[in-house]
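Have a look at this one.
Just one protein chain is left out here, and the rest sit where they should.
Which chain is which? They are A and B, in the order written, and residues in each are numbered from 1.
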Amino acid sequence: MMTLKVNGKDHVVDADPDTPLLYVLRDDLKLNAAKFGCGLGQCGACTVIVDGKAVLSCVTPLLLLDGKQVTTLEGLGTIEAPAPIQRAFMEEQAAQCGYCISGMMMRAQALLQRNSKPTDAQIRAELQPNLCRCGTHMRIMRAVHRASRLMDSADASPVIQRSAP
Amino acid sequence: MNAPVILDRRRVLAGGGALIVSFSLTGAFAEEKSPPGVVTAPKPPGSLKDAPLLDSWIRIEADGKITAFTGKAELGQGFKTAFQQIAAEQLDIPFASLTVVTADTHRTANEGYTSGSHSMQDSGTAILNAAAQARALLVAEAARRLDLPEDTLRTENGAVIAPDGRRLGYGDLVAGDMLHVQAQPTSKLKDPASFGIMGQPVPRLDIPNKVTGGAAYVQDMRPPGMVHARIVRPPSYGAQLTACDTAAVEKMPGVVKVVRDGNFLAVVATKEFLAVKAMRALSAAAQWKETASLPKQDDLLHVLATGLPSQDSVIFQHSNPSAVGRKTLEATYTRPYQSHGSIGPSCAVAQLVDDAMTVWTHTQGVYPDRQGIAEMLHMPQPSVRLIHVEGSGCYGHNGADDVAADAALIARELPGVPVRVQWMREQEHSWEPYGPAMVTKLKASLDENGAIADWNFEVWSNTHSMRPGGAGCLLAAQHIAQPFAVPPAKPLPLPEGGGDRNAIPIYTFPNAHVVHHFLPDMPLRISAMRGLGAYHNVFSIESFMSELALAAGADPVAFRLKHLDDPRGRDVVMKAAEGFGWREGQKAPPGHGYGFAFARYKNLAAYCAIATEIEVNRETGQPRLLRAVAAVDSGQAVNPDGLANQIEGAIMQSMSWTLFESVTFDDTRITSIDWQTYPILRFNSAPDSIDVHIINRPGLPFLGSGETGQGPAAASIANAIADATGKRLRNLPLTRKRIKDAIDA
Partner (left out) sequence: MTGSPRMIAAAIAGVLIAAGIAGFAVTWRPAIAAVEPPSPQSFDPVLVKRGRELAAIGNCNDCHTMRGGSSFAGGLPVPTPFGTIYSSNITPDPDTGIGRWPEQAFRRAMRSGVDRDGQHLYPTFPYDHFTNVSDEDDRALYAFLMTRPPVHAPARDNQLSFPLDQRFVVAGWKLLFLRHGGYQPDGGRSAEWNRGAYLVEGLAHCGSCHTPRNGLGAERPDAQFAGGDVDNWHAYAINSQSPSPVPWNADTLFSYLRRGWDSDHGTARGPMAEVVSNLSSVSESDVRAIALYMADVFGAPAPDRIRHGEAVLAQAKMRAKTQAGAPAAQAANGAATQDWTMNATGASIYAAACATCHESNRALPYGGVNLALSTALSGPDPRNAVNIVLSGVRPVPGERSPIMPGFADSMNNEQIVALLQFLRGRFSNQPAWSGVAKTVLDARRMQTVFLQTSPGPSNPPADATQRGGP
């Protein structure tokens, strides 16, 4: 049993301390966004944010997370009140199958939180660990730029909840 | 041929006399059945010809609720949104006022597989016509009730409107079995000039859910009481389980059951990670006897072209002795085995309730997969229901069908309990059926005017579909103690073809000879991968066209146009060249190269031409695509943004296949089992820009788009590399190392 802080709420989790965060999010907390892609830290589909940093949840055991803040895509916003990054991905139609997209968005969100105006080169470098198989890369990059502009115009704190216009 | 159909049962649902027929069929149909040359009454278009009742496609309830049905599976192409646009347009209702239901053996028509860029052609066409005919029936009914001529009435916003303003809602008009009628061969379609929804870049319906963490995939299903299973697959093809002490594993925390049936080994646990841990322990306890049976990976050319028995057929022959070649070129091109490599490993949920098995699956064919699973379980097909739920991106026959069978086999051992199975990354990579390796040999001569006088093309390939159908195509059925034999491979028939898809040139040559060497033996497990043989055949033809252009001293674009008669093809070629800024005789900057390629997918679907600019680092051999400009004619464009997204994706994915990808193996095992050993493109390889120019053809048939770009992208990239380096690479993938070796040679 341990207490895990996810999306601003405390959860008491009944899982062994060696359980990767990914399984706790999906199996115990019934969250969908973080995806199992490889379980080996090679593809990024499981990316979430821990204390502001993009982290591969499939290779992050629960025991590393004591006292840390976990944010998943669900914690950024909702369909009704999407966060800038979510709005941006919708507006750019930046998905095909979408399986990798949640991980992409979380890594991009972590980037935007420390660098609100990333260049193309910085986005490429940042997203390097995350794989997309459908070939949506160009749209994903456009969406990250758009999110950067949206955050700007909203004068928003990095993680915000606002409604679409 | 026609299997019994279980869906011919009507259920009239309560409500205002509206008739909702769940589904009606006159027979089941084999996939891609094309009656040979028999002249019969004209048939309705698209999949309507196989499922001709309108209410198999469009249903309207008394309360005005409208549903469109498709037997196709949404695989991430976004067609569900396009279908909704089509139905809404032709019915004259707001886009948001209807829903689309996708593949479900208990609810939708049998449209075989969602493959071959057929969804728009088959299902989109069926919905288009069914919706138009439903609207016509509604107008006729309104005319009868209002006692007015039909041509005085118009439709708008889900109602028929009289000149005096009286409105009759569709829900009020629908009655009895109004839509339970045979489709007509022709429909009164709306004038494309009046379209308000078709042709618009309507945002995809699935994306908001996917970018906010909604349940969107079969991987996200969690029915109450669900347990998690993991499979322990054999380490190699044909390996036999000789011993496995399961006692310790059965005592592990959370373990519900160990399932062992011949070489099929699985473990079920209450929680997912406990299942993973138990799987690891079970894997360590299992002992296997392996057989070395794989060919030499480094010598696929000889393995395919001379090592395996082949069935040879001339598939195209054209002679004009007056054309005489002066200068002859020959070239051999090879393609390795390649993986689908979906980012999410295959997954399914199955549950046995009262002797009825339900499987939620991301299969491309709910009906054929049901047939295989029912056969494996020795259950009648009506007792097995397959419901399509989206999975991770699907680029052909991956592990989807197999994992559905795994789940069903395990669920049978735990009646009443929903069982979720997801493969591990290594299992997906080592057990999915690969895109087959291929060899092509080309030979052509130029006449004194630099035109092609004769053309010879030979292709060696396995089949490109080992999909179920029968249980023998499912891994679990092959591994159980009473196994089902893998059915013999069959070549896929032309005109679409399999290994010979796009083997016949679209260009006009005075002399042409095309041979298909079909290889029935399959050393590696293979099946359909996006584009089938077209990827390699177009790569070969379009590489060779540029080689010939160079030999003729001609511009590659002009050289293609010189041999291309098809006017829509010419338009696409010229559009791509214009969008790229292609100028005859232009030279790329040092270290850069320009490439061009064109094809019409299957010679009967969408047209696509792609121009590329590539930069090659001469020291490392590292290529980078800088920009790609595509032109595509996919007939009537329903959702231009969705179409552009498909073409962008095709270019990116094909670039990854073309530059990086090959399955590796030793004499016994597959060795490319994860992203370390099967690298695909990462963000650093993304180009600076991709532009897609759509040539819209309002009113012309849908031609599909999911597989039209891969072949031209591959050849365009290869041609750009040749232009940049002066060296022609003919063996896929065109790796950095191969480029460097060619430069250094």
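To be clear about the criterion, a residue touches a chain if its C-beta (ideal position, glycine included) is under 8 Å from a C-beta of that chain, and two chains touch if they have at least 3 such contacts.
None of the values given here were measured: they were computed from a predicted structure.
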Residue among B:163, B:380 or B:591 touching the omitted chain: B:591
Which of A:2, A:59 or A:79 contacts the chain that the document leaves out: A:59
Selected from B:56, B:70, B:84 or B:735 as touching the chain missing from the view: B:735
From A:42, A:72 or A:86, residue that would touch the chain that is not displayed: A:42
Interface with the unshown chain - residue positions in subunit B: 233, 235, 280-285, 297, 426-427, 430, 590-591, 617-622, 659-660, 664, 666, 669, 671-679, 681-682, 684-685, 735-737, 744
Residues in subunit A touching the chain absent from view: 17-20, 40-42, 50, 53-56, 59-64, 121, 125, 128-129
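To be clear about the criterion, only the chains that are shown with their structure count from here on.
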Whole-Å gap separating subunit A and subunit B, where each centre is the average of the chain's CA atoms: 29
Touch list for subunit A against partner subunit B, complex: 15-16, 19-20, 23, 26-28, 30-33, 35-40, 42-43, 45, 72-74, 76-79, 82, 86, 89-90, 93, 95-102, 105, 120, 123-125, 127-139, 141
Parts of subunit B lying in touch with subunit A, wherever the complex brings them together: 75-78, 201, 203-204, 206-217, 219-220, 222, 228, 253, 271-273, 276, 341-345, 390-395, 422, 424-425, 641-642, 645-646, 648-653, 655-656, 674-676, 680-684, 686-690
